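The complex is shown incomplete by one protein chain, all other protein chains being positioned as in the whole.
Letters A and B mark the chains as written, and numbering starts fresh at 1 in each.
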Amino acid sequence: GKLEAKTITIRIASGHPPTVVYAGLMKSFFQPELKKAIESKTSHKVKFIEGYSGSIVKVFDTFEGIQNGIVDVGGFCFCFEASKLKMHAFQIMLPFGTMDPVKSVAIASSIYKQFPSLEKRFQKFNQTMLARIGDGGYNLGTNFPWKKVTDLKGHKILGAGLNLNWMKQANVGIIAVTDGLPGWYKKIQNGVAEGGIMFPSAWGPVFKLHEVGKYYTEIGFGSITWHALNVNNRYWNSLPPEVKPIFKEVAARFELLTGSHNKTAYDWNMNWLRKNITVTKLPDSVRQDWAQKLAAWPQKHANLLEKEGLPAVKILNATLVAAEKQGYKWPVRYVVK
Amino acid sequence: MFELNIAVVLVVCLVFLVAIGVHIAVALGMTSALGIFWILGHDANAFRTVQVMLAAKAYEGIRDYVFAVIPLFMLMGEFIGKSGAITDVYRGINSMLRRLPGRLAIATVVGNALFSFVTGVSIASAAAFSRIAYPEMKRHSYHKGFALGTVAGSSCLGMLIPPSVLMIVWGILTETSIGKIFLAGVLPGLMLMALFILYVLAVALFKPEMVGGGSEVKEEEIDEVPPSQFFTSLIGIVIVVVAVLGGIWFGLFSPTEGAGVGALLGLVLAIIKGMRYREIIDSILSVGRTSGPILLLLVTAALYSNTLAMTGLANAIESLFLESGIPHWMIIGVMVLIWFALGMIIDSISIMLLTAAIFAPIAVKLGYDPLAFAIIGIIAIEAGLLTPPFGLLVYTVKSAIHGLDPTVNVMTIFKSSTPYWILMLIGMVLIILFPEIATILPKLLF
Partner (left out) sequence: MNNLITFSDRLSKFLMVVAAAWAFGLTFLIMLNIIDRELFDGVAEIVTASIVIIVFLQAGYAIRSRSMLRADFLVKRFSPQLQKLLLGFGYILGAAFFLMIITGGWEESVLSWVENEFEGEGALRVPAWPARWAVIGGSAIALLNYLVLAYIDVFKPEYLDSEMDSEASEN
């Protein structure tokens, strides 16, 4: 019968190790909270099979792993699905946004509410979104000191993909290099790259990039919500109906925590970096100037997406407004028509 | 725990299929298929998922920049090997160091250690040295098994001498400084190299027939190499190694790029040494033949380790260690046994992905130095690559010499590799007893 007690096994995975903030929160918050909630509210037991650090799926095939059902619940970055989730990286397309992860998550959440097509897109890949995941704010770490934007010319800079456009489209003159975060250390050590666009936690304690790149410049590219925690549809439909709302409730708390945790961690990690390497802050005027150089890019990128039938213009405008509603003032008010 | 039963079945099934002679890549692949099917609840949907997952892993499993080092370094080894340059150097050393017994085997150990500074992938060293050193040792009437065992055994040094992929993965998984792990590996790597050389010397003294004793006098009469030829070859090789190694260390390029540069420099050296069109084409095709099986094996090994992870093996191991009341040294012993056992069936990086994040925090809680423990782990995992039934390095050597000597039996190589993995385990115990071997350099320099 419906109320029969059973053991719910959840195969939860991420390509990143739990040392990376979002994967760590999956393990230390989402898992125990979900277990506690289900076991206290129903007669079911919960058991997890963990597949962190890419032991079941790598960072770039977690999304496909959830789709295929080898993973029940997975956390992944849209950056590895540039082809399948083109529209979901909308915050990247508006550089120099808020550096506050709490606001970033709230902005993303409001856009998903206004544009149900974003969540619906996941259905095409046999999965349902449980939570959005916010990241710490992006800055630039390098193995060389620099002061002016022109100093970056000719240097090899790592990025996650689309965010490299923050430099390329501003004609900074960098040479773009891409790789999964675990590969960055060696690339910088070997000189294949000389820096990267990264948030402070990864530059410091987690991926130790500060060992090979002694300079971290607070630019304030923005905090981006472009990870998600998704569940395989077949698995989702096989769950006892009374469990699903509990999943959703814990996932909602998890989503908010990715914002608030990253916000607290940002200051802590910046202090950590200040103690260990040279940290500088880009003057507001330079940031302003840089944003000005990028002013045409959102329109340019939106045009490409619109050609493919995606509502890029509407989503980008809604994002600009949503950020302002959160009290954020854009250094350059991008115009997308 | 149901899934744990599956894990046991998966291991038994793999060993069985390998034992009855099924191609190892197929055994890994089909065992994984069975495992996924079972884990997902063995219905029609699960069968569909199995197929989709196999297809996904076939595409994603090897889609990594790092894997390109394998064919490229094999090309470098092939060009240098076929050019005759190594032959000249080995012959030159042979006539110069007349009194040193087992000199070619010693040169293999040292050469491999040197090569390890370049690659960071022990398979690449094993493949290259099978082509470079084995024909020479065979020509000098070395015991075939002893020669190949030396190649396989000494190529393990690759992961212990920086730069090493394993060290970087370990550092990331356990939040340990990668720079410090690099330094921690230097002395243990040199120590193992010294142990290997002592072993070769001992064999040469007590079993001279293993290192071609007896036929030596006759050969030296034929083998005189004109000094100019010797120096051309020696300088050529040194230039290739220094360019590749220096290029990687001074940040000019990545290991994959280093492999590409090495292949081209190897080609230049080969042309200088008189290699022409036909032989060059032959070398390229030869790598086409030998790299395929190894790369396919890596694809299926990744699939197998993913499947084991799906069974929840990792969680089971964690609770086993934390909830048991067994003494510390025994916990470390069990970890080493597990690494060693996994090393027999899956590749090093996969083992690390499965275990490092679980084992390292436990070891630190028990009071072990994280750097020493990293090196202990890497040695144990690497030693497993030399043991049957899966010992990847042994199969790499066997595959690389297939064209040269198809008659050599895999078991012969396994047997001759045994002293080397025993020495590695001895080295590992030394580091457990005296962690300073690993920790002293990082302490001095950081």
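We adopt the following convention: contacts are C-beta pairs under 8 Å (C-beta built on N, C-alpha and C of every residue); 3 or more make two chains touch, one makes a residue touch a chain.
Note that the coordinates shown come from a computational prediction; the quantities given were computed from them, not determined experimentally.
Student: Which is it among B:L100, B:I197 or B:I284 that touches the chain not included here?
Tutor: B:I284
Student: Among A:A108, A:L164 or A:V336, choose the residue that contacts the chain missing from this document, as touch is defined above.
Tutor: Residue touching the absent chain, from the options given: A:L164.
Student: Of the residues in subunit A, which ones touch the absent chain?
Tutor: Spelled out for subunit A, the touching residues are 79, 82-84, 154, 156, 159-164, 175-179.
Student: For subunit B, which positions touch the chain that isn't shown here?
Tutor: Missing-chain contacts on subunit B: residues 17-27, 29-30, 33, 48, 50-56, 58-59, 62-65, 67-68, 71-72, 75, 252-253, 256-257, 260-261, 263-264, 267, 284-297, 299, 388-389, 395, 398-399, 402-403, 406, 409-411.
Rule of thumb we're sticking to: only the chains that are shown with their structure count from here on.
Student: Could you work out how far the Cα centre of subunit A sits from that of subunit B, in whole Å?
Tutor: 36
Student: How about subunit A: which of its residues touch subunit B in the complex?
Tutor: It comes out as residues 9, 11, 17-19, 48-58, 60-61, 64-65, 68-70, 179, 182-183, 185-187, 189-192, 205-208, 211-212, 234.
Student: Going by the contact rule at the top, pick out the subunit B residues touching subunit A in the complex.
Tutor: Residues in contact with subunit A: 3, 36, 40, 45, 49, 52-53, 56, 60, 65-66, 163, 168-169, 171-173, 175, 177-179, 248, 250-255, 257, 305-306, 309-312, 314-315, 350, 353-354, 357.
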